[in-house]
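Sharing a structure below in structure tokens format, with a few things to ask.
The complex appears here without one of its protein chains, the remainder shown in place.
Chain lettering (A, B, C, D and E) follows the sequence in which the chains are written, and residue indices restart at 1 in each chain.
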Amino acid sequence: MHGTQDPLLIMIINMAIVFAVLFGLSLVIRVIKYINDIVYESKKTAAEGTATVVKPAQAPASPVPVAVPAAAPLDMENKTLVAVITTAIMAYGYKDVKIRSITKKA
Amino acid sequence: MHGTQDPLLIMIINMAIVFAVLFGLSLVIRVIKYINDIVYESKKTAAEGTATVVKPAQAPASPVPVAVPAAAPLDMENKTLVAVITTAIMAYGYKDVKIRSITKKA
Amino acid sequence: MHGTQDPLLIMIINMAIVFAVLFGLSLVIRVIKYINDIVYESKKTAAEGTATVVKPAQAPASPVPVAVPAAAPLDMENKTLVAVITTAIMAYGYKDVKIRSITKKA
Amino acid sequence: MDGFFGAFAVAIHAVWSDSGYFVMNMNNIIMMIVGAVLLYLAIGKGFEPLLLTPIAFGCILANIPNNGFDEGVMNAISMGIHMEIFPPLIFMGVGAMTDFGPLIANPNTLLLGAAAQFGVFVALYGAMAMGFTSSQAAAIGIIGGADGPTAIYLATKLAPEILGAIAVAAYSYMSLVPLIQPPVMRLLTTKKEREIQMGQMRHVSKFEKIVFPIVTTIAISLLLPAISSLIGMLMLGNLFRESCVTDRLSDTAQNALINTVTIFLALGTGLTMSGDAFLKLATIKIIVLGLVAFIVGTAAGVLLGKVMCYLSGGKINPLIGSAGVSAVPMAARVSQIEGQKAKPGNYLLMHAMGPNVAGVIGTAVAAGTMLAMFGG
Amino acid sequence: MDGFFGAFAVAIHAVWSDSGYFVMNMNNIIMMIVGAVLLYLAIGKGFEPLLLTPIAFGCILANIPNNGFDEGVMNAISMGIHMEIFPPLIFMGVGAMTDFGPLIANPNTLLLGAAAQFGVFVALYGAMAMGFTSSQAAAIGIIGGADGPTAIYLATKLAPEILGAIAVAAYSYMSLVPLIQPPVMRLLTTKKEREIQMGQMRHVSKFEKIVFPIVTTIAISLLLPAISSLIGMLMLGNLFRESCVTDRLSDTAQNALINTVTIFLALGTGLTMSGDAFLKLATIKIIVLGLVAFIVGTAAGVLLGKVMCYLSGGKINPLIGSAGVSAVPMAARVSQIEGQKAKPGNYLLMHAMGPNVAGVIGTAVAAGTMLAMFGG
Partner (left out) sequence: MDGFFGAFAVAIHAVWSDSGYFVMNMNNIIMMIVGAVLLYLAIGKGFEPLLLTPIAFGCILANIPNNGFDEGVMNAISMGIHMEIFPPLIFMGVGAMTDFGPLIANPNTLLLGAAAQFGVFVALYGAMAMGFTSSQAAAIGIIGGADGPTAIYLATKLAPEILGAIAVAAYSYMSLVPLIQPPVMRLLTTKKEREIQMGQMRHVSKFEKIVFPIVTTIAISLLLPAISSLIGMLMLGNLFRESCVTDRLSDTAQNALINTVTIFLALGTGLTMSGDAFLKLATIKIIVLGLVAFIVGTAAGVLLGKVMCYLSGGKINPLIGSAGVSAVPMAARVSQIEGQKAKPGNYLLMHAMGPNVAGVIGTAVAAGTMLAMFGG
């Protein structure tokens, strides 16, 4: 191939490869979706069936996952909280307060 | 030493050095504390004895210290301000506001 | 010149060049001002004379300005907000406040 | 005293005769005017200012004679260009800023992203017909891909001697997308087609968004290893974004890092635009070919959009096809605007984002195929 | 037309036979799976995601055949690793983020930081017994120090051929600290010991906090010059933090700069994990030795904690000893959690921060002694 110098041929070959690769990628995305649905379905089923059993069993063993979900949704709450607390502290008499961060310790 | 290949000897030598160095560092910290206490004590004494004499004499000679305290208290004022404004904005209906900076133009 | 080693001569030559360059630059600035005034005047005149004709004609031809106002309204809300707050702060006693940005967190 | 004034005059004369005013040729002057025009377009007209401003400034600096840029910071920046360091870093930031959700929701839009690459190959064909070498033609064609970093990456590898012209053409046309595309789009579609409203997009799960960059990296890099650093960095940046546990890295990738690299890349690109290298007939050819590539790419995207519209029973608005040339997010906005002109309330933006980001991948793939054919 | 299809087939075949799919060997596939597993641990499980994510991604990219990473940005990143540029810069950011106050308030905790290095030397012993060279054994041992940058720095200097395995082991175990340490801690302490509440810490003056990094730099660098760039940068970052007059520099050191360098360091570390270099028996040995080092280090810290508890008349809770392995601030949090489990309301975190940051210095010192013995 490296020897081909016919512009038309080059054009067609390249275009064909680009289409093939992107079409292949679209198949890959469909496969991901398929796996996602399987995993999601099985998880949902599992969650319904074993939720009360699994969770307490896992909780003491792994403190990490406990920390993660706690952090995400709280982010926005925290900011509101910071403002509220700042105001409260200022009402308390401190004049120059800045709250750098409110961290929930795991 | 560079020739030693006895693992046990290497282990003991290294461990001994690590302990020695960190123990030495703990002594260094104690010395810093000791100096700190001396300096702090002498400063407190000096401040009590000469405060009214020294300060007016120095003030006109060095504008730098004048500039620095000028900046510092303002900074703290600003922080109060940010908190006040944040609250005000939130009252205005915006829920998740963050004021990056309030700049005074020179 | 590269051979000159008389310090006094070097000093004078350099100083002369520096003065000449910065004086030249001051002339350049005056020229910019002069052009600015011409452009500004002609624009003002043109705007007065042809405003009603040009604007409707151009509008459909260029979608870019359409895109800009799409982004702008939110931006303008913020600016209004900034202005409101700035006024509030100034009422509070601060004279030269500039709020760099108010960020809404998603 | 006479000796003094004599020495003084000699010195002044020496400075003057060493200065650029004395040595400067007509090409330098023209290029400074080119730089000034680009600055006007960037700042006065708002055409891709983040890139055209430093490119234009670099163009001006490159035409200062005896500027000594063979050492110092300008040399370091030029080396960064020459060593292909900057484009992948920009792509990491782009990845961190890109939401591939619309593409994942509707993978068919990848085909629109592929179709829009037709412009690349038509320009390649034209360039070869005009007498450019195949390597140069490939680098010229990529202008039609409307992805600056990819164009610079490919030009650096295949035809560094025309890097300046390619970069300027690419960024100029990218900024002109709102002017170039609409006529083509209206010419090739009926009003009825433009009025088609597209349904709500399906929800894309976090799992899909995280797996997508990983699998895409592997699948494409294995096939086209020559672009593995481009695709890899693009997808690593996207993974930083979607993983939700590396926000620090995502934030730096899409701010401090990409901004710094943008300054260097754009300034360094401008530095290649010395008058003697730029002011050639080839440059005009490149600029013309670039425009052809843009128009053909837009048309190919719209035409495949029409085909998909027909095949889907009228569910797909062909206007989203033109977004496949990338120029993120401007081309998608053009689709949105044209859709709304045909029917107020027609909201195509999210649907056009699919082909839009597909076009980024498509252009990288096109670069990969051309590197596989012409590269080292 | 026949010639056309013939040429077409030849071209497609050429692309395919140049591609990674054709050349890839089993080792590459295994390493991609390893990369995917590491990504799962990083993103799905939250194990040190800032480091494991780019390491894992680099691991995948490194196993794309013909990826051309001997030039371009990936080569530049690998050179940065090879030239030992990144770890000290990371340490500058770490210093800017670290409060040495608890250590200064209670300098005895430095001894806990020293004790926890016992794991380093046990692993070194084990590695030499297993047949590793003394340089490799030193680099393996340092995994037990639980300081990624120090481990990478030492491995680059002494045994670059096993850098990938060492980095992965170090960061993996660091993320597993909450799983590895608690059993060891409970095994070696009585409930009564774990219930000990520690008094309020003394106030540390600004003077002490500013003088500490300066004097520490001088004292340790003079004794162990081989780590002067590590200790120097750590303490310079800390000085930026504590001086209160260089906030701009402190801010950049702990944000844009450390994030950028983290991306490069971690990605570059991952790039060393090509299948042929990684998939050896040695790697498994390294991973086992790393685990031993972690466990022994934890145990040694707790045991010295017990001694100090006894000597202090029961004022020191031995649980803070395990924090001496560093892995800041996770190990300190583990101490806190275990203390609270034994007695709700028992607040050990600040006290555990002393040994925790002492462990960073201790591991740097251990690296220095080993460089003095085996380096250069």
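In this section, contacts are C-beta pairs under 8 Å (C-beta built on N, C-alpha and C of every residue); 3 or more make two chains touch, one makes a residue touch a chain.
Being a predicted model, the structure only gives us computed values, none of them experimental.
**Student:** Give the labels of the shown chains that the missing chain contacts, considering the complete complex.
**Tutor:** Touch partners of the hidden chain, whole complex considered, are B, C, D, E.
**Student:** Using the document's definition of touch, tell me which of D:Met185, D:Val204, D:Leu267 or D:Val302 contacts the absent chain.
**Tutor:** Per the contact definition at the top, the residue touching the missing chain is D:Leu267.
**Student:** When the complex is taken as a whole, what residues of chain D touch the one chain not shown?
**Tutor:** Answer for chain D: residues 11, 14-15, 18-21, 24, 32, 36, 39, 42-43, 46, 49-50, 53-54, 57, 60-61, 64-69, 71-76, 255-256, 259-260, 262-263, 267 touch the chain left out.
**Student:** Write the list of chain B residues that the hidden chain touches.
**Tutor:** Its contact residues with the unshown chain are 1-2, 4, 6, 9, 12-13, 16-17, 61-68, 106.
**Student:** Determine and list the chain C residues touching the chain excluded from the picture.
**Tutor:** The missing chain touches chain C at positions 1-2, 4-5, 7-8, 10-11, 13-15, 17-19, 21-30, 32-33, 35-36, 39-40.
Basically, only the chains that are shown with their structure count from here on.
**Student:** Kindly list the shared contact partners of chain D and chain E, in label order.
**Tutor:** The common neighbours are A.
**Student:** On a CA-centroid basis, which chain has its centre farthest from chain B's?
**Tutor:** D
**Student:** In terms of C-beta pairs in contact, which of B-E and A-E ranks higher?
**Tutor:** Counting C-beta pairs in contact for B-E and A-E gives the edge to B-E.
**Student:** Rounded to the nearest whole Å, what is the centre-to-centre distance of chain C and chain E, using the mean of the C-alpha atoms as each centre?
**Tutor:** 50
**Student:** Which residues of chain B are in contact with two or more other chains?
**Tutor:** In chain B, the residues touching two or more other chains are 84, 96, 98.
**Student:** For chain E, what residues touch not just one other chain but two or more?
**Tutor:** In chain E, the residues touching two or more other chains are 11, 14-15, 46.
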